[in-house]
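The structure appears below as structure tokens.
Of the protein chains in this complex, one is absent; all others appear in place.
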Amino acid sequence: MNFSSDNVRGVAAPILNALAEGMAGAAPAYGADPVTGALEPLFADLFGCPVAVLPVVTGGAANGLALSALSPPYGGIFCHEEAHIAVDECGAPEFFTAGAKLILLPGAGGKIDPAAFEAAIERTGHRGLHGVKPAALSLTQLTEYGTAYSAAEIGALTAIAKSHGMAVHMDGARFANAVAGLAADPADLTWRAGVDMLSFGATKNGCLMAEAVIAFKPTDAVRRDLAYRRKRAGQLVSKHRFLALQLRAYLTDGLWLDLARHANRQAARLAEGLSRLPGIDLLYPVNGNEIFIDMAPGLAETLAEKGIGMNHWPDGCCRLVTAFDTDPADVDRALALAKEAAQAIAGLASGPCLD
Amino acid sequence: MNFSSDNVRGVAAPILNALAEGMAGAAPAYGADPVTGALEPLFADLFGCPVAVLPVVTGGAANGLALSALSPPYGGIFCHEEAHIAVDECGAPEFFTAGAKLILLPGAGGKIDPAAFEAAIERTGHRGLHGVKPAALSLTQLTEYGTAYSAAEIGALTAIAKSHGMAVHMDGARFANAVAGLAADPADLTWRAGVDMLSFGATKNGCLMAEAVIAFKPTDAVRRDLAYRRKRAGQLVSKHRFLALQLRAYLTDGLWLDLARHANRQAARLAEGLSRLPGIDLLYPVNGNEIFIDMAPGLAETLAEKGIGMNHWPDGCCRLVTAFDTDPADVDRALALAKEAAQAIAGLASGPCLD
Amino acid sequence: MNFSSDNVRGVAAPILNALAEGMAGAAPAYGADPVTGALEPLFADLFGCPVAVLPVVTGGAANGLALSALSPPYGGIFCHEEAHIAVDECGAPEFFTAGAKLILLPGAGGKIDPAAFEAAIERTGHRGLHGVKPAALSLTQLTEYGTAYSAAEIGALTAIAKSHGMAVHMDGARFANAVAGLAADPADLTWRAGVDMLSFGATKNGCLMAEAVIAFKPTDAVRRDLAYRRKRAGQLVSKHRFLALQLRAYLTDGLWLDLARHANRQAARLAEGLSRLPGIDLLYPVNGNEIFIDMAPGLAETLAEKGIGMNHWPDGCCRLVTAFDTDPADVDRALALAKEAAQAIAGLASGPCLD
Partner (left out) sequence: MNFSSDNVRGVAAPILNALAEGMAGAAPAYGADPVTGALEPLFADLFGCPVAVLPVVTGGAANGLALSALSPPYGGIFCHEEAHIAVDECGAPEFFTAGAKLILLPGAGGKIDPAAFEAAIERTGHRGLHGVKPAALSLTQLTEYGTAYSAAEIGALTAIAKSHGMAVHMDGARFANAVAGLAADPADLTWRAGVDMLSFGATKNGCLMAEAVIAFKPTDAVRRDLAYRRKRAGQLVSKHRFLALQLRAYLTDGLWLDLARHANRQAARLAEGLSRLPGIDLLYPVNGNEIFIDMAPGLAETLAEKGIGMNHWPDGCCRLVTAFDTDPADVDRALALAKEAAQAIAGLASGPCLD
């Protein structure tokens, strides 16, 4: 019952099977192979607009490359104060951009507060050359707290960015879960809502290692810029078809959404069950496959002892994540164990004279 | 009959099979899994000394990370003027090191000329602060021309480096082919000969995508430095076991050398056969799986038409590369076709009275 | 009556006169001249310990160089959320360090709150490789709000830094004003309190353009590192004696403290006078030459009309700065005008029946 993250899981069978296709024979290296060639049409079809697609190996690389194409080294990149790019990538955005500055914004449930965004732009801009140049907004979808921005929420934030001449990036490490959770059109959550580049995540949702930078309606200059930057960052894989095979299988017959829907369903069941238990508070709406809870004292430890894996945040809250291959029986078992533990602690807490 | 490069080939069966092991269930992410944990002992055993092992996805990343750990941003990195890091990585070493300068050295057959190396250090050092600080030597093994440095040749160059306080890196994209070709102990070609860090290549020799930075006898500070740099470069793969599984299988039961020996054998046969043909000159000794030839006018075109894939260098020479899965029958077929073509052209060249 | 900043002022006569010394004849370039050679002994004497002294031209360069010597590119540099390095240098620290991350800390009166510092280190460290490596603490003396850290306050913060293996930098753009204001020994405010490197400011206090990075008890490696970095950043001035002449004159016969004391005295008089006026609130203790005030509605505008130059912060407060050459009569005049204006507005505010 390992709910600590979706990147502890394995690989979906169709993805692994797809790799076998590239096993024998020869194909041009560095992305000149036909499987890679088939990716842009697939993604263009998915998003309903021309795209540039640059497969890479990690989400950190995808984010870094996209941001380096959207911000000069003296740019300011505005993001949520808990954004992955800000706190979990060891300064990769600064590395890829050659030193751009992340400007951290508050916002409930992992969503950037528009007023705080406006105020921060003004504060930075007020300093002219002494501040950095407001250059890009980076949104995370799902957010760091498992919530999903609606298309309207995205649009409100990108409108502010655009009105100041800024570009917009979306970190979509769990984009599939957001699309499945919102039952939305991918286009409505991205370019139609003002997003310029997307880090399209696939690893967490069933691939071995495959992410992609998606640039919407790219100019030739943007394409070229991204291509050089990817090569230079050591992210242009030589046997490139093994990235492309994963991504092609991932998009074929809606596999990506099937996998995400499964994960989301299990998260919904788990969240619903946990939220009924004494001593457990659901902290945010569960829009995808992540659940954040607060627990009564002692409960977290008991659940850990019972073998329910989850992540403990420094501020005391816990995160449970389901995945494309979460066994529904594991959810049932976890809920049963949690119920037992929660009731025991609640009974203990309410004292001997309770009934 | 695609001899254009070894990275156009697929994946060795044991490598692909190994991936299936990580497919189901859960394992800690980011390298905390047991398969990754098993790598350092395996490599330590292979090299006969303590090592730090940092798997990454491309050779460019391995080179960049190693160099960034060995050179300050104001350092000079000395390498052959045709070195991959100098001409084929789109400035990745400069990116990873934050701007170190590659200082290019001549040398026959892809091997750095020791006297030229000495002279270049002196020329740079003469300028004091105005020149960069001589920081690292980077050797390529196999070299860019398919030759292999002997342990003694390596030692002669690293001795110069060490006498100037410089560190030594080896780009081992085709390290397996060199070890197999020289029938040498890997330790004798690396740390015992003065190499501090090795980019250990595995992709070209039968993996999907798996390379590793190997630091010999690393201090804690070196380990930590490499670990942070890898994460920050977007090269710390989340489902890390899928890199580790490749590398474990690659080292198990000597698979890596078996694969390299096969490639080398086919290269030897191909080279031997080609060298007997009229109008074909072997340019360098074939120590591994790469063959460089000059051909009589028209011959290159004819061979291309006959479906023998090879790389055409701008200076007119051609490169043929065999691989772990080169079909011996393809070598035979290529030789037969080449013979036919070479004799035809030679006949044409020798005039109407030939028979 | 321009109190907008001390960098709008000119140059102290002994500084300008000193330049004339270097005007004629020849002297070795790039710091090999005897005047430059005399600087380290002068500073060593001032601070009572061995120092490396690297004159540069701007405070931003001094800060950037010092930080780049104290933090790896993947390091975290902790500073006050209003620190000059964070909000007024257009990302120069990120540029010089090749992408280190500034981690912003709260604290009243511009002084970092020790508990917030501890908590931030823990929060960053908790993430291991995913967070940046806590590398350096940067203090500003005078702070951004014109207050001065006491030696004990500095020691409390540096002790936290040291206990986590971090280095300590001090941005001393107004170091002279702090030393004068605290009547303290420069050594007690720096290396004896745990500071490793100081950006020693001189421009604001009477020089044309002259700052210096001071490294306390430097190893040879630190010296060399700073020297290469300064050259590479285009901060090694060729006619270096013109920087050295300024700094030598600045330190000779206590000129630097005389100039700072004058500025501080005028600030004290101005602050004292303003604080007695209705509708004016002094926001922080005036420990040097900077005064921060809140004013009743309309008062700021009236003072501006009357020709009293000051800086208006976006949050509504105003800053007045005195300098080495502030004319005491300007202070008197400003106070008289302010009194008139403040009373008029107070009268207006309190209604027609006032007297």
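Going in written order, the chains are labelled A, B and C, and every chain counts its residues from 1.
Following the convention adopted for this analysis, contacts are C-beta pairs under 8 Å (C-beta built on N, C-alpha and C of every residue); 3 or more make two chains touch, one makes a residue touch a chain.
Everything numeric in this text was worked out from a predicted model, so none of it was measured.
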Of the listed residues C:Arg232, C:Arg248 or C:Arg261, which contacts the missing chain in the full complex?
-> C:Arg232
Which residue, A:Arg9, A:His80, A:Lys111 or A:Lys133, contacts the hidden chain when the whole complex is considered?
-> A:Lys133
Identify the residues of subunit A touching the omitted chain, counting contacts across the whole complex.
-> 30, 72-74, 98-99, 129-130, 132-133, 224-225, 227-229, 231-232, 236
Tell me where the left-out chain touches subunit B, residue by residue.
-> 73-74, 87-91, 94-95, 97-102, 104, 122-123, 126-127, 129-132, 314
Could I get the residues of subunit C that touch the absent chain, sorted low to high?
-> 2, 5, 7-11, 13, 16, 19-20, 22-30, 56-64, 89-92, 95-96, 203-204, 208-209, 228, 231-239, 242-243, 309, 325
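Just so it is clear, only the chains that are shown with their structure count from here on.
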Longest centre-to-centre distance from subunit B, chain (CA-based) = C
Distance in whole angstrom between the CA centres of subunit B and subunit C is 52
Between subunit A and subunit C, what is the gap in Å from one C-alpha centre to the other?
-> 42
Residue numbers in subunit B touching 2 or more other chains?
-> 30, 228, 231-232, 236
